[in-house]
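Note that one protein chain is taken out, while the other chains of the complex remain in position.
The first chain written gets the first letter, and so on, giving A and B; residue counts start at 1 in each chain.
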Amino acid sequence: MNLLEKAAAWLLAILWLLPLLYAMWAAFHPPAYATHLDALAPLTLANFEKAWGYAPFPRHFVNTVILVTMVLAAQLVLCTLAGFAFARFEFAGREIAFALVLLQLMIMPEVLIVENYLSMSRLGLVDSILGIGLPYMASAFGIFLLRQTFKTIPRELEEAARVEGCSWLGVLWRVYVPLARPTYLAYALVSVSYHWNNFLWPLVVTNSVNTRPLTVGLAIFGAPESGVDWSVISAGTLMAVAPLLLAFLLFQRQFMQSFMQAGIK
Amino acid sequence: MKKLLFAALLAASFPAKAVELTFYYPIAVGGPLTKVVDNLVAGFQKEHPDVRINAVYAGNYDDARIKALAALRAGQPAQMSVLFSIDLYELLEQDVILPFDDVAGTPADKAWLKSFYPALMANGTYKGKVYGIPFQRSTIVMYWNKEAFKEAGLDPEKPPATWNEMAQMARKLVKKDASGNVSRWGVMVPSTGYAYWMFQAFARENGQDLMNREGNQTNFAHADVVGALQYWVDLGKKLKVMPEGTVEWGTLRQSFTEGKTAIMWHTTGNLTAVKDTARFPFGVAMLPASKQRGSPTGGGNWYLFKKSTPAERKAALEFIKWVTAPERTAEWSIATGYVGTRPDAYETPKLKEYVSGFPQAAVARDQLKFATAELSTFQTGRVRKALDDAIQAALTGGKSPADALKAAQQESERLLKPYR
Partner (left out) sequence: MTTKTWSVPYGWLLLAPAAILLVGFTHYPAAATLVHSLFSTGTAVRPSRFVGLANYAALAHDPVFWQVLGNNFWFALGTIPASIALALLMAIWVNGKLPARALVRMSYFTPTVLPMIAVANLWLYFYTPQIGLLDKVTALFGAGSHNWLGDPHTVMGCLIAMTLWKEAGFFMIFYLAALQSLPPELEEAARVEGASRWYFFRRVSFPLLMPTTLFVLVNATINSFKLVDHLFILTKGGPDNASNLLLYYIYQVAFSFFDTAYASTLTMVLLLLLGAFAILQFQLIEKRVHYR
């Protein structure tokens, strides 16, 4: 790699960080300096205080955490079972069923907001966290990924467990799940960051503070009648992304490695 | 906890008489206004121990409407709500609201219905009956940068009073740097988000209202309406005092406080934010006149819901009367920056004192005599979008004002025909 290329790679990296850098600028300076990039501007924490008071952040945080935990837990269980069935069971209609599952890779719940909203109101789940999560729990991506991973696991390993008298559940739990750990980790990270950041469907299906995740809360407090206040929005944004960003920075290496091992490519 | 205990005690001591009411309300401006509403409710309950009120904060105007309608459909109680003033026709079509005239029987009640500024009643009146009582209402005003005026050799205490004056002053206010690029514009009027609302001001000033009282006819293609849009377009295209293309609602305040435009039109709701961030003296004035002055109103009204018992209706009316009384209106206006909804509110000592210390707050009130209802019709979302698109098409040069408005009028004809 020559010097020019290195410089370009670096320039791009800085460019890519700009929005975050700007958010930090705006969040830690008084509103009067939000668009007035003066190196001598005084520092302040007032924007965080203000953002915290404007929107019920603790409530949104709790909602988001409940949402991503619930969705991830359900996804792990459902996709493991379904992926295992597709990888190691033979049953009538398996190929068709698999094709029908894969359809969801293309037709994601976002596309069906109109009908799914009607379904949720029939089920009485409008404005509930379960209502936000339900359409995502059976994830075609997860099923596909786990099926592929399970298929690469040598059957000899399974034989040993079976000789010891394990049922299929035992085999799944003792052989397949531990060996698929990198896949689980990579999938979990993708899922958590997806649902932490998801907006359209939660916007449609919630209408109160008690159920709204961070993204919807941010959107509503970010666009009041009186217009944008970048300082407060930046402070709110930083608070909202901090947990995920921190987790990502801390586990960056493990995350990348599990991605490589999982063979998501 | 104290409140809960109090409520429980009340429930125990008045088991037969207690009426329980639920209402939803939106908050469209930033700030912890829920506390103000909670205080209002607590104040009412102190005086009326036989009524219990649940106030449910429901997000912005859209959320509040959806939430209230969903609650009614699901059979959950809601006897009244604060909803967008322009939701009237949607609520009529869903057949969920009740005219106040049906409940307000006594002469005192009737007098109360007439105690508000007429301009604020327009959005809540249908076929001669009152469905909406004004509560959190705003309007458009003109902000000007006194420093820029001085710099351009204009009298900093004299804002433009007519369209001509505004165009001429704006021309002097435009500042260019050495290479000929504009560093300060003369005037900016936002054209995203609420383009139809801003346009109503132009149209009204040019002598036209955009829709009829029945909400089933619009007036977009009238020559004076076209003239109004032409003036707006000319500010950018011909006079070069405003940037061409659309001007973003959400960022305009920053452009003004950063000195990038000398004049802006914006909602009264921005007053506090401008005051807090502007590093120059600024003034607030009524919008300039063409044939007359004018501005639309906007914001939230009280509605009564049909699904309620006579006792609940009576109690709901009692609460709305209480909460819109002059003293409370004055407090609410000071706390929120919304317009005081009735003339006698401005006679209360509290508001008098506030206005004398901060005269900008009175501009919106004074402009109310020229104000008109916010655009609202049946199929209001679509009609509004047709107009928004037409305005933006004209401002971005996609269509001439006449063609754009003709297309919007055709679309609205198609949509509104079934309602005549």
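Rule of thumb we're sticking to: a residue touches a chain if its C-beta (ideal position, glycine included) is under 8 Å from a C-beta of that chain, and two chains touch if they have at least 3 such contacts.
Because the structure is a prediction, the values reported are computed rather than measured.
The omitted chain makes contact with just one of the residues B:A71, B:L317, B:A393 or B:L416: B:A393. Of the candidate positions B:T251, B:T272, B:Q360 or B:S400, contact with the unshown chain belongs to B:T251. Along chain B, the points of touch with the absent chain fall at residues 62, 66, 90, 93-96, 179-183, 191-193, 243-248, 250-251, 254-255, 258, 260, 379, 381-382, 385, 388-390, 392-393, 395-396, 398.
The chain not displayed touches chain A at residues 1, 5-6, 9-10, 12-14, 16-20, 22-23, 26, 34-35, 37, 77-79, 81-82, 84-86, 88-92, 94, 97, 99-119, 134-135, 137-138, 140, 143, 152, 155, 158-159, 168, 193, 196-197, 199-200, 203-204, 214-216, 218-219, 222-223, 228, 230, 233-234, 236-237, 240-241, 244-245, 248-249, 252, 256, 259-260, 262-265.
Throughout what follows, only the chains that are shown with their structure count from here on.
Spacing of chain A relative to chain B, judged by their CA centroids, is 38 angstrom.
Within the complex formed with chain B, the residues of chain A that make contact are 31-32, 34-36, 53-54, 121, 124, 126-127, 207-209, 212, 220-221, 223-230, 232. Residue ranges of chain B in contact with chain A, taken from their complex: 28-32, 56-60, 63, 66-67, 70, 74, 138, 249-254, 257-258, 266-267, 269-270, 273, 276-277, 279.
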